[in-house]
Structures are given as C-alpha cells and as structure tokens.
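One protein chain omitted, others in place.
Lettered A, B and C in written order, each chain numbered from 1.
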Amino acid sequence: MAEYTTDELMIVNAARQLGALAAAGKRQCFVGIGLPSTAANLARRLYPIEPVLIYESGCIDSKPTRLPLSIGDGELAETSDAVVSVPEIFAYWLQAGRIDIGFLSGAQLDKFANINSTVIGSYESPKTRLPGAGGAPEIAASAGSVMVIMRQSARAFVDRCDFRTSIGYGDGKGDRERFGLRGGGPKWVITDLAVMEPDPDTCELIVVALHPGITREQVVAATGWHLRFAHDVPTTAEPTEIELDTLRALQAA
Amino acid sequence: MAEYTTDELMIVNAARQLGALAAAGKRQCFVGIGLPSTAANLARRLYPIEPVLIYESGCIDSKPTRLPLSIGDGELAETSDAVVSVPEIFAYWLQAGRIDIGFLSGAQLDKFANINSTVIGSYESPKTRLPGAGGAPEIAASAGSVMVIMRQSARAFVDRCDFRTSIGYGDGKGDRERFGLRGGGPKWVITDLAVMEPDPDTCELIVVALHPGITREQVVAATGWHLRFAHDVPTTAEPTEIELDTLRALQAA
Amino acid sequence: MIVTLQEAVAEHVHDGDTLALEGFTHLIPHAAAHEIIRQGRRNLHLVRMTPDIAYDQLIGSGCVTRLTFSWGGNPGVGSLQRFRDAVESQWPHPLEIEEHSHAGMATRYAAGAAGLPFGILRGYIGTDLPKYTSTIKTVECPFTGEVLAAVPAINPDVGIIHAQRADRAGNVQIWGLLGVQKEAVLASQRSIVTVEEIVDELPEVPGAVVLPSWVVTAVCHVAGGAHPSFAMGFSTRDNAFYKAWDSISKDRDAFIAWIDKHVKGTADFAEYCESVGI
Partner (left out) sequence: MIVTLQEAVAEHVHDGDTLALEGFTHLIPHAAAHEIIRQGRRNLHLVRMTPDIAYDQLIGSGCVTRLTFSWGGNPGVGSLQRFRDAVESQWPHPLEIEEHSHAGMATRYAAGAAGLPFGILRGYIGTDLPKYTSTIKTVECPFTGEVLAAVPAINPDVGIIHAQRADRAGNVQIWGLLGVQKEAVLASQRSIVTVEEIVDELPEVPGAVVLPSWVVTAVCHVAGGAHPSFAMGFSTRDNAFYKAWDSISKDRDAFIAWIDKHVKGTADFAEYCESVGI
C-alpha cells in the first residue's frame, strides 16, 4: 500500500467529493487558491465528468495544465473558455446562482461551519491580522452548496469564530432561511483527519467519516467544541495509486 | 452661389456648431440615427478637431466611412475605437457624465425644449403611436449640453408636448436644478428655418439666428407658441461649396 | 443541446411565456421569430429594447398580448406599422404595453442577469414615463440621500438570440455589437441560440464573448437566421428589406398575405429564404 501524507488524504477526499458532485450534475465550482484549487484540479484529472472551475479573477471553465500559485496566474486566463471582469464574475455568475459548489478554506471554522479569515483576537486590536474576506462572504451565501477544506486543529476548529467572515449556519438551524440566503450552505467539511457534515436536525458539524488510521480521540482532541459523531462512521477509502500519482504529478508540474 | 435645400442648411448649421464645440474641447457627442448622425458625420469631415461620435449601440469613437442607416450598422462597430455592451454605454459612459453633447431629434418640441417621441394625442388612445423613448430621456438628462435638430412646423413646435419623453427645461427656469439633473440641458435648437437658444432669464426658446432668405414671419408661422426673438438676430452664413460638396458626398456614399 | 429550431421552439416556447428575442440591430433572431409564428404560439409577453420587424411580424400575427420595450420602430425607416395598428386600433387584438427608456431596459436586463430584484439608474427624471409605467419607482441612496430611479429585473421565461458560432458542446461565441444579448440569455430561465455555424473549436476573435454551454438551453444551426439583420463576419444588413417592410406591413391584407406565403407557407428558414428570394 502506498505511503501518503494527511494533506494528500484530505485533498484526495475533497477531489472525490467534487467528482461525485460533477457526476450528479453539480459541476460549476467556484474555487479559491491553495487547497481548494489543488483538490479541484485533481478532480478535473481523475473523473470523466470534470468539475467546471471558476476563479474569482474572472476565469470561467479554466483548465490549467499546472497548479496556479495565485488566483490570477496567466495560466488560468489562457486556458479558460471565457474571461470576464471581476464585477461581472461576482454579479452575473456567483450572485445570479450559477455556481453549484463554493469551495472555501479559512483560518478558523466553528461548529456551525462559519468561517473566519479576518482576525484572530479582537477586530480593533487583533492578535493576528489575517488577509480578510476576499470572495468568501458571497460565495458562502450564494453558491448552491459549500465545501470546506481545512487542516484540523483545536485552534482552528473552534466553538465560535473570533470573527464571522463568511456564514455557514450562523447560530444554528434556520438562520440561513431567516437571512434569506439563496445558497444551501456548507455540506461537507473535509479535513486531514475526518469528514464532517451538518447534523440535519441542528446544523452542527458532526463527523461522518474518519480517514484511515485516525481515531475518534484524535479528532476530538483537534476540535474546540464538544464534537459529536454520526451513528455510522465509516473509514474513508485509502488513496489509490492513481489518485496519489496524479496529485503528485500535478504538484510537481 | 450654390443651390441648396433647407435640410442641407439645417445639417450644415448643426455641423458648424459641433465643429465649434469640438474646437472648444467639447468633443464627445452621443449621436442618434438620422439628422443627428448625418450632421455629426459631416462635422467629422469638415473640421480639423473632430467630434468623437458615440452611438447607443455601444460604439465609442466611431468613424464610419458612409452614413449608417441604423444605429447598429456593421460599419459603426468596425470603425470604432471600442465597442461595449448596451448596459455599459448607458451606465459607464452616458450616466457617468462622459458625454459633452447629446444630439437629439423628435416628433414634437415645446417652448422649453422638452421633446416628445412617444405619442401624438393621449397616451392611452394615441392618434399616432411613435417609436418611443430609446436613449433620449437619459441623454437629455446626463449629457453636458444637448443640441436638437428638427424640421420646423407649427405641428411639431408646440406650446406643450403631448407627452414629455425627454426633458429640456421642464416647465421653465429652475426645473432642471430642482430635479437634480447633472447635464446642462438643450443649448441649441437647429431647424430648417432658424437657430434657437434658451432665453437666459426664462429658458424659453428664442430665435437667435435666421437662415438666409427666411423671414421672421415664416418662423413665427411655423411655431406653435408665441415666439420671441433675440435682440440681434443675424442671418446664418450661406453653406459653402465645401460644406455642400462634403455633405452630398457623404449622403451619396 | 444542439437541436433543430423547430424542436427548440416546440420544447421551450409555450403559450403565455415571457420571451426576449434580443438583438440591437445586429444579430436579431428573425428565424426564431418566424418559427414561433409557424408554431402558432399565443398570449406571449414580448420583451425587447428595440422591437423591430421581427416583433412587428409576431404582433401582426396575433401571437402577442403584451410588449415591454423602449423603442419600437423600423430603424432608419420609420414606424412599425403592425405595432402601431395594435396600439392605435387594437388589431388583431389589444396590445398591453410597458414602456421604458433604453437605459432603464438595459438596467433591468443587467439586474436580471445578476440575480438582483431591481437595478438603479439616473433616469426618467422630468419625463412623463413614470406616469404611465408602474415599473418605474424610486429608491433613496442610504449614503447621500439622493433619489434615484429603480426598475425591476427582467427575467424572461425564454431568452432567444442569434450568434455567429457555437462549438459542438454548445459553447456560443458572439462578436461585434453585443447589445444586451448576453444579459438577455443570463437573465432568462431558458435560452435558445441560433448560430451561423457550428465548429469543432471556437477560434479566438477580437471583441468576442463566449457564453458557456451550461448557460444555454438549446443551440440551433440556422445560417443567415438574422436576416434582414446581419451577423458581423457573415453577412451585411439588408437595408432594402427594412425599407420594403414599410409597404408590406402598411396594409393588413398585404401583411397577412406576406406572412401566409413566406412564413406560415414555408416549413423552415431555408424554405423561407427561397420563398423571399434571398
């Protein structure tokens, strides 16, 4: 059996989810740079029905031959079906509800899948000033569904975010509806330890799968809220040779 | 001396005004099809500093080699510096105040230079249904100044328009300011008989020049309100051979 | 995805639908309008900035009960006779109209494409339009207190346009004067695009925009389908036809005879072209 890192495990699992969504007709994926872009590009290479990658820099159906370092790499524009302005990508494409899956990451995630990418500590006197919102607030609001990919730790997976940069389920079930949000919110949180999904009754994130070799105790220790588990918690499939080879070739290019 | 028609007289005088405005740095001209387009294209050919022609079909700095029949002739797009969408031409270019001169015509004009291109008779049971507003309401509102070119008759030059499609000075001096309009409003009305301008005290149109061979009585008879004249009413210069030859070549092409 | 125009209209255009067959002089989807007449659709609400001959034909053929527009004329020629007859004399039946300015219509399509319920503009001020058009309201700027015009989004049931090209996957390429066609497609629930040609791969063209296949419902190969309008790179505007339309359409009987012979009497756009000798 192949050796792999927990990062690889996380990326491969996210790519699998994107592949399954694409096969089900949910193809349009609004992608941030970093882990989301890596997983989305891996999915494009692994599955016959590819996700359609849309970047906030205005690239529609981008098919990069190598991983972009930034959201605005020339590679993204050159391999896109269409390149539009930034006002247009947010108004005519994201806001209009043309995106099936918003794919996000962040510095903090809380139990209702709200994300913080703004500050650690208080807003006025932050301990750490993070880059800020970017496209996340409206991706989280308007995409059909949201997938989150984040390395799990008790510092990052918190009971309540220091700052709510983008909304998951707010303070719990019913908040999205009260806010009149058109998108469905976070459906999958893929970490380097586990896969979480919102509990249908409360919208609190619960563990629905563990990665191979990961114990419940490890996940609990890496979570800042009182973590619950689904009734059945299967183990995710080991990454295959093809998955790992494809991912490594992508990252080496 | 050359023979000419009153239409030619009207078009030549409008072109002269555009030429003078361009020389004074007021070059950007938003042009409707028909008489305005003919006069603007004549001015482009006659003067060293050319008006910059902008058409509502999205053509910016169009330099057609022949007169377009419609606002969307291929010729306009092919000879433009830039072609933008219709939402953009109205929002980023007209509304933003980038147009020096809006160049309009219409079916009725009243003494405060309001224009009707919607209906003759009542709106609900029109005697004649005209094409409607098109770009006129916002051209009249937002262009730095407005020039009107129209054949003069008592039926067309009325005390009050049956329908106010685009605003001149409303019900008189001060209305534009009360409405908060950013553009300066109609400054010149060029007809086949005369040139009119708003009286600085009342904003009512008064005759400031007569075309060669036209009498005050003829203009009064062709006007549906109690027409007044400026203190000095010079006669406009006869069209020159160059002006007429250029206009006729343009119309023949 | 790639179907005949007959199939596209049969499947996607229903009685009572709100349709936007857009085109700003360039790329007007005439062939699609003819097919809608052939298939006898009724009670349509037509939307367009510049209703011209295609809409005159639909109105005169009795397909239309409501028109939302900003300029209804025969560009460079004069009036639309069938439109006038419907408004002035309710022939062939009454036509309800909702009248805006170009800037307002463009704002409405852009709002529709952007998934917003309304759009704002500096518009309509001092005109009589707000007296007769209930879809012109105002909104106050929460920062400056300025009052601006507000108009509701347009979201047609079907957006129909003509474009230069599509590839076999249904990605559409369009260039030259773009009008509000992109907005009309993006604002609509469904969309039909007739194209001059279908190619394996879309070559790059300066000034072109691409509509991805996943925002287009049906693509139909109808070469020349904009006639008497034109497709830049493929044809020129048939100005003579626009002028001729004035006399064809002036008389009700002449109009009916023309529609019966050239539109209802033909099976498709190819037969129409043969029939009118183009």
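We take it that contacts are C-beta pairs under 8 Å (C-beta built on N, C-alpha and C of every residue); 3 or more make two chains touch, one makes a residue touch a chain.
Just so it is clear, the structure is predicted and the values come from calculations on it, not from any experiment.
Asks: Among B:12, B:42 or B:60, single out the residue that touches the unshown chain.
Replies: Touching the chain that is not displayed is residue B:60.
Asks: I need the residue numbers on chain B that touch the omitted chain, in ascending order.
Replies: These residues touch the chain not displayed: 27-28, 52, 60-61, 81-82, 91-92, 95-98, 142, 182.
Asks: Using the touch rule from the top, list residues of chain A that touch the missing partner.
Replies: 33-34, 56-59, 68-74, 76-78, 83-87, 90-91, 94-95, 114, 118, 123, 126-138, 141-142, 163-167, 170, 175-176, 179-182
Asks: Where does chain C touch the missing chain, residue by residue?
Replies: Counting over the whole complex, chain C touches the hidden chain at residues 115-122, 135, 137-144, 146, 148, 150, 152, 204-208.
Here is the rule we go by: only the chains that are shown with their structure count from here on.
Asks: Between A-C and B-C, name the chain pair that shares the greater number of C-beta pairs in contact.
Replies: Between A-C and B-C, the larger count of C-beta pairs in contact belongs to B-C.
Asks: Just how far, in Å, is the C-alpha centre of chain B from the one of chain A?
Replies: 57
Asks: Any idea how many Å lie between the Cα centroids of chain A and chain C?
Replies: 41
Asks: How far is the middle of chain B from the middle of chain C, if each middle is the mean of its Cα atoms, in Å?
Replies: Each chain reduced to its C-alpha mean, chain B and chain C end up 28 Å apart.
Asks: Hey, what residues on chain C touch two or more of the other chains?
Replies: 110, 183
Asks: What are the residues of chain B that contact at least two other chains?
Replies: Residues of chain B touching two or more partner chains: there are none.
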